[in-house]
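Here the complex is missing a single protein chain, while all its other protein chains stay put.
Letters A and B mark the chains as written, and numbering starts fresh at 1 in each.
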Amino acid sequence: MDVPPGFDPTVILWLNLAGTFVFGLSGGLAAVHARLDFFGVLVLAAVVGLAGGVMRDLLIGVPPATFRDWEYLAVVAAAGLVSFFAHSTLERIDRGVQVFDAIGLSVFCVTGATKAITSGVGPVPAVLLGAITGIGGGILRDVLLNETPTVLRQELYAIPALLGAAFAVTAEELGSDSAVLPLLGAVTCFAIRMLGVRRGIDMPTAPPARRRRRDD
Amino acid sequence: MDVPPGFDPTVILWLNLAGTFVFGLSGGLAAVHARLDFFGVLVLAAVVGLAGGVMRDLLIGVPPATFRDWEYLAVVAAAGLVSFFAHSTLERIDRGVQVFDAIGLSVFCVTGATKAITSGVGPVPAVLLGAITGIGGGILRDVLLNETPTVLRQELYAIPALLGAAFAVTAEELGSDSAVLPLLGAVTCFAIRMLGVRRGIDMPTAPPARRRRRDD
Partner (left out) sequence: MDVPPGFDPTVILWLNLAGTFVFGLSGGLAAVHARLDFFGVLVLAAVVGLAGGVMRDLLIGVPPATFRDWEYLAVVAAAGLVSFFAHSTLERIDRGVQVFDAIGLSVFCVTGATKAITSGVGPVPAVLLGAITGIGGGILRDVLLNETPTVLRQELYAIPALLGAAFAVTAEELGSDSAVLPLLGAVTCFAIRMLGVRRGIDMPTAPPARRRRRDD
């Protein structure tokens, strides 16, 4: 498991499962809104809950761990079922879902970066892999729903994930045994993400191109 | 190779190649209709014929087997060529193509699940990997053609694949040496799929959401 220094493995497992569940809700709700069928809702819940970690593991070069773990599979199935049958209720606590999603992002970027750096990749790829763990599922969700990924277009979503991952990698690089840095990373990620949500902050885009279309 | 208990490896190879060919036709025809060029038709044939098995192998954590096998590559190339040059003829036997596609699905979910469970993953992931072997190619086809995957939106396609895979996994879990359960799995998958096609059965969708669009 991807346990940052100074943490109890059981706590990390529960945090990871909680993050997977809320990411699964995000995927399942998006599927309901896109009018996918029952199976599609389950698949989207699984994709958003699991795909970030699968991408990370494939890029590290190890067999995807969560996919063979019944706990993670049960959690995304539950998220899909809740999305399908209780989406009206979930929509009423929209801000709540965003808070949970920010928690998931914070957990995943820290634990993903920890797994990457302890697998022997360098610090820079480890930070990137931590961020991919957090945002990969949402990217695949948007690709399957035939949209350009939100995280590439707007909002403050990748920056907090990169920052959180950087704290976790720094902790490992310093050989730290304390939970302070990973915890600080998760809190920083959460705070910046929620600030972006509340203030509606977007990343800047380049000034529009002048009369010309994309080639090649 | 992914040989379920009680089967002759040569029979399984031929069934797998036949399944790959008809899946390749499905991809090639979709590419012709989407006005892709000659190369695009070959690629789509290869994607639908091979991608399900490649996804399964990546998720298991073994090198993708079919991709380095000239027999499978020759079969998808042939499927692409037939799609490109004989698509008018193929369209006239539309119902025939659906029968072949159902055969491909039945073969792939059983052999895929067998490979997964014999690779050491648990029974639940093995059933999922069997289904992914059957439906993964079609999902990637739709993503490349810029559509939301059909299997996530409508039709009875995943359920029969999951059922067929469950029979194959049960056979392995029981330590069975007989071909009965895998064969029953393939027949069940085929029968339900064809029933769905003939009756036009779709999976249910959730009731439409009330005034609100997808966020995050």
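Keep in mind that, in the parts below, a residue touches a chain if its C-beta (ideal position, glycine included) is under 8 Å from a C-beta of that chain, and two chains touch if they have at least 3 such contacts.
Please read these numbers as outputs of a predicted model, since none were measured by experiment.
Among B:Val32, B:Val75 or B:Leu163, only B:Val32 touches the chain left out of the display. Considering the full assembly, A:Val121 is the residue among A:Val121, A:Val169 or A:Ala186 that touches the omitted chain. The chain not shown here touches subunit B at positions 26, 29-41, 43-44, 54, 58, 62-64, 67-68, 70, 73, 83-85, 87-88, 91, 94, 97-98, 101, 138, 141, 143-146, 150.
Although one chain is not displayed, its contacts with subunit A can still be listed: residues 58-61, 121-122, 124-125, 128, 139, 143, 146-149, 151-154, 158-159, 202-210, 212-216.
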